[in-house]
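I'd like to ask you about the structure that follows.
For this view, one protein chain was removed and the others were kept in their places.
So, subunit A:
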Amino acid sequence: MDKSTFDTAKVVISGPMHSALKHDSAHKHVTGTADYIDDIPEPTGLLHGALGMSDRAHAEILSMDLSEVRRHPGVVWVFTGKDVPGVNDVSSNGSHDEPLLAETEVEFDGQPVFAVIAETRDAARMAARKAKIEYRDLPHFSDIDGALENGAPLVIAPMTLRRGDAKAEMDNAPHRLKGQMRIGGQEHFYLEGQIAMAIPGEDDEVTVWSSTQHPSEIQHIVGHVLNIPSNAVTVNVRRMGGGFGGKETQGNQFAALAAIAAKKLKRAVKFRPDRDEDMRATGKRHDFLVDYELAFDDEGRIHAVDATYAARCGFSSDLSGPVTDRALFHADSSYFYPHVHLTSIPLKTHTASNTAFRGFGGPQGMLGGERFIEEIAYAIGKDPLEIRKLNFYGQPGSGRTTTPYHQEIEDNIILRIVEELEESADYQARRNAVIAFNRDSRYIRKGIALTPVKFGISFTMTAFNQAGALVHIYQDGSIHLNHGGTEMGQGLYTKVAQVLSDSFQVDIDRVKITATTTGKVPNTSATAASSGSDLNGMAAYDAARQIKERLVAFAADKWSVDPAEIVFLPNRVRVGETEVPFPDFIKQAYFARVQLSAAGFYKTPKIHWDRAAGRGTPFYYFAYGAACSEVSIDTLTGEYLIDRTDILHDVGRSLNPAIDIGQVEGGFVQGMGWLTTEELWWDEKGRLRTHAPSTYKIPLASDRPKVFDVRLVDWSENAEPTIGRSKAVGEPPLMLAISVLEALSMAVASVADYKVCPRLDAPATPERVLMAVERMKRV
């Protein structure tokens, strides 16, 4: 099709909402022409930065001799915290607990203490190794146990959720049990590492390209470290090579360092850490230690839950408050706890500051909830699925709809999803077959599990639930789209473009998707909490609505027709009896001096949250799903395979089924990695030793389930008036992978004839599986 003309004979446009459109950059991805920040043509005179990093978990800095660093050929500038023109702090929450460059004390191995700027990246990296830093070691605690034993401080006040009287119910219920679960952290392993490039401008101005999910925060931080107002800082990002939460706050330091050096040296500066430096210096998913006590009856119905959630937060608070809060919000998984008492323990540790990661604490909370179900199921000798169904939240009016945070669940569809999947995956017959197989197999054992997902959608920080978009229509009818969301691969740009395509009824290739920039849409929220298309889709819809209202008013006036007789048809507008091609229509509107640009805005209704009271309505709605996984383990080595996974997932009325299926598949496999082979390992000196793909093992193609069937719930519509009645999809599917851990657990349990809950912790590496098998042998 000729790109300069609009096809006005069409019955339907290409790319309306709900169509399975390709990712807008797919063609560029496969040809290698999609530019990431390191691919942008470099400005003349570009300099390169490298980090000088601490090699101690906790120490006082006695002296820093950087003379050899400065003397290294090609080095232009070496700087420390003292050289920061503004405030030496990059904390994302304003708590000033995260120095950009540590000055007197280092609090984790890998913490940046100085920066080198050189003519080449190699020169900067080599020079950085020549520092002579004298330390006095201080006691360190790098894990949860160490932190608890040493009475480590908390990085933020804990949160407590309470309803009923859990402690009293423990004594009253027919059964009670205590247990503990360890849940490992996770490295994001975005394929494109952290990177920032800064170009100095006139006066106090600076422009930064940053691989970030949160351009407005980068803008704020750069202003903060340079002591300049936000209006002097422009932050751009066209796309990231993956984010997963790891670029919500963790890009701050690299952007800040590049901007400081660029302003000081009046040259463009790029900061791109090596993979190992990236993994050592930046935070990860929090690992958790969950201590729980459960009360339940003979049927397996939960009476009370009392649990604490200790988390390794790292040396600063970063996002640990909202992350540990969200763990508590999801400690109920899909279950009604009549009496409940939950407390977070956000521990300070001498490790990189843990941060956002797809699910944001929710996965850890939910995994604990599923462990509770397993405990009860093994304690009373029933199929865990039976216990699940017994404990699901009920429908409104059932008296079983109140969450531990006192929000009422009004849109509950979990039972229907689970029952449909149970049927389509042939769960009962396969479970029987698995049990029969295990009876006859001495060394290879199988397990199967069907687990639910219920995930609350909205930022729990109410202010973040707002978004803006900027839409222009040019005289030729082509449309320019900008919004505050960022593209990290999740297809947000495509979905929001579909909203505009749909609104104006023009083919999607008429909509130009432009890089996110703080100069066009201000005060944006991080593209996080699965909220990207909910918020930005609605903001773009609002902008389109404004322009369309003006266009309708203009046309009604010009052609003297009733506004109701003006209809946007594919690539044309019907005005009364006549049809005008869209570009002609726009041209005429231009000549009539109609404003063809609008800033759209959206804020999520209904939600509010009172953290101190532990009460409110933090979530606008819930997304649901269920997965059934079958696995085989080798009880001689602990090795395993995922034989089959069936998924049924709820995205409301999908904005783009192709993209949503991709999110579900990818989220599941990423969650599977978290729960199986992805293990973070610190040595006794508090040094992370798994800081590259050679030592940190994310799933490969051959790790995904041998049979992998993923479907979207085709009857679901969001009960709330979201964009196209769709639901968020980024985070919820990650937790479908809990089915894998529980299936492994069942295979282990077979060794002791399913009489004992194996308490298989995460990640279930072959080693953890084998050791659990050994424990079962000793039962």
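The rule we apply is simple: a contact is a pair of C-beta atoms (placed from the backbone, for glycine too) under 8 Å apart; a residue touches a chain by one contact, two chains touch by 3 or more; residues count from 1.
Note that in this section contacts and distances are computed from a predicted model.
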{"item": "Name per UniProt, for the chain absent here [options: \"Circularly permuted ATP-grasp type 2 domain-containing protein\", \"Twin-arginine translocation pathway signal\", \"Xanthine dehydrogenase small subunit\" or \"Chitobiose transport system permease protein\"]", "value": "\"Xanthine dehydrogenase small subunit\""}
{"item": "Touch criterion as defined above, residue of A:Q180, A:S398 or A:T637 at the omitted chain", "value": "A:T637"}
{"item": "Identified contact with the non-displayed chain, of A:V87, A:L265 or A:A658", "value": "A:A658"}
{"item": "Residues in subunit A touching the chain absent from view", "value": "22-23, 25-36, 38-39, 41, 122, 125-126, 129, 188-193, 239-244, 274-276, 443-444, 488-491, 632-634, 636-641, 658-659, 661-662, 665-670, 677, 679, 681, 689-690, 692-695, 697-704, 706, 708, 710, 765-767, 770-771, 774"}
